[in-house]
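Here the complex is missing one protein chain, while the rest keep their positions.
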Amino acid sequence: MRTRDLITHAVLAIGAAFMLFPFVWMVSLSFKEEFEIYDPSLNLIPKTWDFANYVEAFTYGEVGSFLVNGLAVTLSILALQYLTIIPAAYVLARKNFRLNGPLLATVLGVLLIPPQVTAIPVYIMVSGLGLIDTLAALVIPFATSAFGIFLLRQSFRTIPQDLLDAARVDGASEFRTLWAIIVPNCFPTLAAFGIFSIVVHWNDFFWPLLVVRELENATPPLGISIFASDEGGNDVGPMMASATLIVLPLVVAFLLMRRSFIEGLTMTGIKG
Amino acid sequence: MTATATIAGAANIRAAAAKREPLIAKPLYLAPAFFVLFVFFLLPAIATIAISFTDWQLGRADFSFVGAENYRALMASDDFQISLVNTLWLNLFVVPLSFAISLALALAIVSVSRGRAFWQTVYFIPVTSNLVAMAVVWDYLLHPELGFAAQLWLSLGLTPVNWLNDRDFVLYTVGFISSWQLIGYYTVLFIAGLSNIPSTLYEAARIDGASSPWDRFWQVTWPMLGPTSLFVLVITVIKSFQMFDVVKVLTEGGPDKASEIILHTLFQEGFIFFRMGVAAAIATIFFAVMLFLTLYQMRLFERFVHYR
Partner (left out) sequence: MAEVALSNIHKSFGQTEVLKGIDLTISHGEFVALLGPSGCGKTTLLRIIAGLEAPDTGSISIGGRDVTGLDPSDRNIALVFQSYALYPHKTVFENIAFPLRMRAPWFARIPVLSRALPQRRRLEQALQTKVRDAAAQVGIGAYLDRKPAQLSGGQRQRVALTRAMVREPAAFLMDEPLSNLDAKLRSGMRIEIKELQRRLDATIIYVTHDQTEAMTMADRVVLLHEGVVQQIGAPMSLYQNPCNRFVAQFIGSPSINMLLLEAAGANQFTVNGAVIETVPADLRQIARSHGGRLWLGVRPEHVALVPEHASGIPGRVALIEPLGHETLIDVSVLGAADIGTGPDRIVVRAAPDAVDTVRAGAAVRLQPDWQQALAFDEQGRRIAIRAAMAAA
């Protein structure tokens, strides 16, 4: 029994080493001096720790502006999504009206549309509004999420009516009941959706690729892809430094909130 | 008499209640979300289908309806066929590979008495990382002269392969990098399915005579994991069809269209050559495939959740 466990751990460790090797190599290169990067010996630990690559990533690579743009875009999207999906999910979950069924069907229907399918008309709309190459173009099309509405509606339906009645009897308005009673009670779902939304939009590449041209408006994935294609393999050090800086925030957040991340990204399995 | 009257009365009351139900409630709560859903999701999806029947090109004001001409042209086009075949070939490579590896990983992780959470975390790290950034890293790792893989190959006495520039290898390399990112995700889904199999079933099987792990896997684990397996299988197919990032960043479909896949073709037609009608036709075909897969997946998801 114990030896079998040991063998399993050993096999898992080999697999894990393989899975994590790109990260290790990335970080290792990002700290190496230029001559060492091209050295054929495969040292994981740099001979001299060099921060010049990071300095260069910020000065030439504009990685700072990618990160700021990424943060601004993901957080704006999430804020808008919360503001739109919470009231809509509340009405769909707790109100009886004749259009409830058709509206819910609409939400489910939108869930079936892959983002690449709507890209052409949305691109035309965005360019018609003169928003090409602005952060607004990255945010506005994602101001709500059908998936979020659906997820939240399911969660809102589990709150006992007694709790809402009690709040109304205690004198809370409907608006207050929603934000002070329902929302805090569904915090885990909201957090899971938040993680899902941030991960999706921080990592999204397809849409920024269509509507952003200038490096200064790029989000992290687009930024590093432009950087990589402009400089090619010439500037490996700064590029690895940029990659590290782009990958790091979500990986660190994941390690800190392991459970919520896994829950947020797997229960959203329904949204491919 | 009275009983019938009461029942009829109750029915009337219910009918009246239904009639009294308003058409809509709290329109101001619904408006923002549904405005965005209609303008940025539903209408564009319909518009895409409509555009696919036109010869419209970006930047031109006039266009005309050409019926199914775009579809005919696509079917006749060698390039599109290559793209389609590559996409399917990629699926055939990526889906069984990801499925088998993640199932094996999940079985291994569930079998150890300590350290489950640790291994789950380790294998999940690539899922949260940015695929574009990591593709750049992989690009350098696989560099035919300077990359780690080349050095490793040399030290093993092998001739280094130009993984991303060799017609025979490029598609597998792309599939490999994409699988590398998602393996942990499928593993976690499998682990969830495995942890829902009641341990008493394994005990009952042992007492009933299934003494080897092999028997127990085929008699208990595999059938009980059925819904999860199907669910994971469909997700791997969906994710494989949606591959784009690695191809765009590392190969642009090359060399010589050897890694040209459907979403990259869509991007090229629409946003490099500005042939919106053709791009919309590709998007519509893609939509149809995804629609089928997603509908099937939603049905499976219910069973997957039901089993927990």
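Every chain is named by a letter (A and B) in the order it is written, and numbering of its residues begins at 1.
Definition applied: a residue touches a chain if its C-beta (ideal position, glycine included) is under 8 Å from a C-beta of that chain, and two chains touch if they have at least 3 such contacts.
Only a predicted model underlies this, so the values are computations on that prediction, with no experimental measurement involved.
Asker: Touched by the hidden chain, which of the shown chains?
Answerer: B
Asker: Where the complex has a chain not shown, which of B:Ile109, B:Met224 or B:Leu300 is the residue touching it?
Answerer: Reading the full complex, the residue touching the unseen chain is B:Met224.
Asker: Which positions on chain B touch the chain that was left off?
Answerer: Touch set of chain B with respect to the missing chain: 198, 200-201, 203-211, 215, 219-220, 223-224, 226.
What we mean here is this: only the chains that are shown with their structure count from here on.
Asker: Considering the complex alone, what residue numbers of chain A touch chain B?
Answerer: Chain A reaches chain B through residues 4-5, 8-9, 11-12, 15-16, 19-23, 25-26, 29, 37-38, 40, 42, 83-85, 87-88, 90-92, 95-100, 103, 106-107, 109-114, 116-125, 140-144, 146, 149, 199, 202-203, 205-206, 209-210, 220-222, 224-225, 228-229, 233, 236, 239-240, 242-243, 246-247, 250-251, 253-255, 258, 261-262, 265-266, 269-270, 272.
Asker: Looking at the complex, which residues from chain B come into contact with chain A?
Answerer: Residue positions touching the partner: 21-26, 28-30, 32-34, 36-37, 39-45, 47-48, 51, 58, 105, 108-109, 111-115, 117, 119-134, 136-141, 143, 146, 148, 151-152, 180, 183-185, 188-189, 192, 231, 235, 238-239, 242, 244-245, 248-249, 263, 266-267, 270-271, 276, 279-280, 283-284, 286-287, 290-291, 293-295, 297-298, 301, 304.
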